[in-house]
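Here's the structure, in structure tokens; my notes come after.
Shown here: the complex without one of its protein chains, the others still in place.
Chain nomenclature is as follows: A, B and C, assigned in order of appearance, with residue numbering initiated at 1 for each chain independently.
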Amino acid sequence: MSGLRLSLRARPPARVDGSALLPEKLQGQTLDAIRRIALPGWNEFHEVGELFEVSGEATDRLQIDQLDGSFDRLGALATAGTLVLRGQAGDLVGEGLRGASIEIEGAAGDYLGCGMRRGRIEVRGNAGHFAGSGRAGELQGMSGGTLLVRGDVGDRAADRMRRGLLLVEGDAGDYLASRMLAGTVVLLGRAAGNAGYLMRRGTVVLDQRPAQMLPTFNANGRQDLLAIQLLLRSLGGEGPRFSRLAARAGGFERWLGDLAASGQGELLVSF
Amino acid sequence: MPPSFATCPFCGLLCDDLVVTPGPAGLLAAGGACERARVEFSALGAASPSPRVRGRAAGLDEALDEAARLLGAARRPAIGGLDVDVGAMRAILPLAQRLGAVIDHSGSFAKYRNLHVVQESGLITTTFAEVRNRADVVVLVGDGWTKRFPRFVERMLVPAPVFAGDGGRRFVLLNPADRSALPADAECLELAVPMAELPVLAGTLAALAAGRPVSLDRAVTALGGSASDGLAERLARCVDWLREARYGVLVWSAADLEFPHAELAVQALARMLRVLNEKTRFAGLPLAGVDGDLTANAVQTWRAGLPLPASYANGTVDFDPHRHALPGRLARGECDLLLWVSNLGTKPVPVVDGVPTIVLGRADRTFDAAPDVYLPVATPGVDAPGHLLRGDKVITLFLKPVRSGSLPTAAAMIEALAARLEPATC
Amino acid sequence: MAESLTVSGVPVENTFAEAFGMRATRIVITADSLRWARAAAVAATGFATSVIACGCEAGIEQELDTSQTPDGRPGVSILIFGMSAKDLQKQVERRVGQCILTCPTTAAFGGIARDAAKEWLAMGGALRYFGDGYQISKLVGGKRYWRLPVMDGEFLCEERTATMKAIGGGNFLILARDRASAVAATERAVEAMTPLWNVILPFPGGVVRSGSKVGSRYRALIASTNDAYCPTLVGLVKTALPAGVNAVLEIVIDGLDVPSIALAMREGIRAACEGGEDAGVFGITAGNYGGKLGPHHFRLHEVLA
Partner (left out) sequence: MLTRIAGGRVIDPANGVNDVIRDLYVRDGVIVDAPRDGERIDRTIDAAGMIVMAGAIDLHTHIGGGKVNIARALLPEFDRLDPMPAHGVCEPCTGGAAPSTLATGYRYAAMGYTACFEPAMLPVNARQAHMEMGDTPIVDKGAYALLGNDDFFLQLLASGAEQREIDDYVAWTLHATQAAGIKVVNAGGISAFKFNARSLDVDGEHPHYRVTPRQVLGALTRAIDGLGVPHPLHVHGSNLGVPGNADSTLATIDAAEGRRIHLTHLQFHSYGTEGDRKFSSAAQRIAEKVNASPNVSVDVGQILFGQTVTCSGDSMMQHRNARHARPAKWVVMDIECDAGCGVVPFRYRDRDFVNALQWAIGLELFLLVRDPWRVFLTTDHPNGGPFWSYPHLIKLLMDRSFRNEVLSRLHPEAATSSTLASLEREYSLYEIAIMTRAAPARILGLADRGHLGPGAAADIVVYEPHSDPEVQFTAPRYVFKDGTVVAERGEIKAVTAGSIHVVKPEFDRGIERKLDDWFRRHHTQSLASFKISDEEVCVCGRAPKLVTHACTHRG
């Protein structure tokens, strides 16, 4: 496969900020120059060459293999190119993403795609807590782009989400879409407790009935809404399970809430 | 000559009406002292510790030398505890900066339940004297506050609210609160649902307060109640009280909210306060100030611009409650030294295999596993002067020592330690 | 150089139709059934014959089957032409708001391809306040939609629709023996032009009888009846009507580009001339202002070549 390839060979003693490893920044550099890039750890800087086997050619595609969860912020703020991560990616992968594509052939840590604005992240395995949310202390979560998790997501996925698309094939932990401001979540698996807590606007499509429905969501009856049909049809390319959801007829059971917030969000539950 | 009153540093109320005298077994706290104050003063009074190196008594110089040697060798030190006064915190932060340490308060997980809400939605709050003089409706969440703030009822809730008109004061107890803590004749409404249901209860009240059409039956079912137990009526009455209040106060202590993502329940309550304030006055009182949590955070926040937990690694300061939280850093094996500073309380020091530990601690503290170095330090308000932020966040009180002790202050100890380190290279 | 050209034996004058630059947008209206899409389209393109007094020129472009619409429902595409994006903005807001939003089961989508887009007009973006705060914005496939709660569910409306450069005023005139022949010829022409994309015939039934000239003896009017083509004025004014011609009808074509208008003119003229002079059609000509006013000249002989 073409592109640059880094393969982890030494585990750093503490978490390392990997945000310098962007295809757009490395593109065109020599392998030696890339080996000399220093990544900030805790009170020390690690040269890429010390930590990784470096091979291939620096194009707009970068693959990092053998990840063990000790690198945070991989792909943060990326605007272009393709980043392929294999193994256990760390926390804050794709933080503030602005346009690139990140493929994780493994699992992701917490805060996956937090604050992302554009671009696409796809995870083959599971993602941790706060996928598609925002950085702690800030008002907004993910505000654009597509975040697709083939496995499960942890708690608080899409917390404070403002725009964009979070697609999950597996299950979601507690407080899915908590404080959601707008945007769209489609969950094929099951949502654990308190889905939609304090959500203000936005759409959460649940292909399975959640464990419980908050009393601050009111039933809106069965609704077959054109906007939702259109939305689901647009997901046809994301795999057969999404196509099947799009093809099902008869609309959804629609719940409106959270009335504890402004109450204009919708939970759409397959029946 | 009037008695000289002491200020008690052992909870966020900072009661300043204690009379502390030397007794046969340690210090005798009288005056307004609560049981907790009596125990703490007494325990401190009896101790006469010496520095220890790996459990063995040592001279101060030897212990400082050893601590400095360990600090000098550390590449990734963590500073924890921070159960301290302003002076100690002011000394700790330059050291943290110099060492590139990660720094966190032992109670920051609970503290963060409130900080989260401030940072991600905002809050309307009030302080003790407003509660005392103004509050006509007081909503009390949980019951941990009765233990953590023993004299809160006596000092803030028993005196008549002089600005509240003639109606007196009404109470709402959310969750299984201790009714007996309140005056026996107080008008009181109990919504006794399990603490873990607080998010649902808070959301329901917020929605009802905003006049939204919430089904009381569904709410009762979700809260684990039944049609016959009157919960629906009490919910409705509670909302009436909230809306009728001239000056309502909602009291909670974040440390009580021991369930995951509790900050969301606080945020629901914060929303409720916003809605209520469109028509009437209703403020929150997040009770805190135990173990110096507010103090440590305040000093860090004003000096660095960012609260705890923080990292000073690589000559910068960074705030991230997720990545820099000390328990996580320790559990992941990232730290190679733990400096624990605690001159107020005696919370257990985390023990991590292979991580040397230096404790600057209260005179009476004991250990299950002896730290590499223990440096006893003065307790502010007992052996040394100091300053602490009170539990309502606005008032800082001076802690006058009740005796003249010989122990150095934590600040002095840290400065002595810092003086032994190699000159900073950066 | 009076080169002569006939179609089915009908002489076509060697002249040109003079057309103007305009701005246009296409809106795709869908509904649960074609009936309601059509109803909305008819209303939305009503009273839109001439930009001078109607604010725009509009018409139904095509009826669409379920494979041709964004939401898989039957639909109708309409084209609206105006002199500027600003004028169009006003018309789109009014027509979508009054005629599509109001019509059962419908939805409205922008119909101009993104790469042809010139300016963007607010469509759902302008109508959303009808939702009184209950409107929902939704981004699907990179396009923003507004969902307005209405009494049969939701009105779905794309946030904006694009304009593109377009042309108004393509035309030809049918010179006929009598009114019946003229009408029959225009009916044939309109039928032939109806399947064509990118064009509309903004006048009633696609046909206009009140051809106009620039100016008037009344100072307030900028145009008035085309007296040279009025059979009832023969003998009174300098007429343009060949002998035997007693009725003239015009077909005006607005289109998104030159080839589409040219194609429409060719198909229309050919159909009008079908049956030749036996059908009472004696000539084809076109309206122009001497070439001074409009940049687009559709020469009849070239169009038919």
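Note that a contact is a pair of C-beta atoms (placed from the backbone, for glycine too) under 8 Å apart; a residue touches a chain by one contact, two chains touch by 3 or more.
Keep in mind that this is a model prediction, so the values were computed, not measured.
One chain is not displayed; in the complete assembly it touches the shown chains A, B.
Residue in contact with the omitted chain (choice from B:A43, B:I395 or B:A418): B:I395. Only one of B:Y312, B:W340 or B:Y374 touches the absent chain when the whole complex is considered: B:Y312.
The chain omitted from view is touched by exactly one of B:R36, B:R75 or B:R132, namely B:R132. Seen across the whole complex, the unshown chain contacts subunit B at 5, 7, 14, 16-17, 86-87, 90, 93-94, 97, 115, 118-130, 132-134, 155-156, 162-163, 246-247, 277, 280-281, 283, 297-299, 301-307, 312, 314-317, 319, 385, 387, 389, 392-398, 426. One chain of the complex is left out; on subunit A, the residues touching it are 135-140.
The definition used in the following text is that only the chains that are shown with their structure count from here on.
Between the Cα centres of subunit A and subunit B there is a gap of 35 Å. Between the Cα centres of subunit A and subunit C there is a gap of 48 Å. By the touch criterion stated above, subunit A contacts subunit C in their complex at residues 163-165, 182-184, 201, 203, 223, 225-227, 229-231, 233-234, 264, 266.
The part of subunit B that touches subunit A in the complex is made up of residues 75-76, 100, 102, 115-116, 119-121, 199-200, 202-204, 206-207, 210, 212-215, 218-219, 221-223, 260-261, 264, 267-268, 271-272, 311, 313-314, 319-323, 332, 334-336. Put simply, subunit C touches subunit A in their complex at residues 70-73, 107, 134, 136-141, 145, 147, 153-154, 156.
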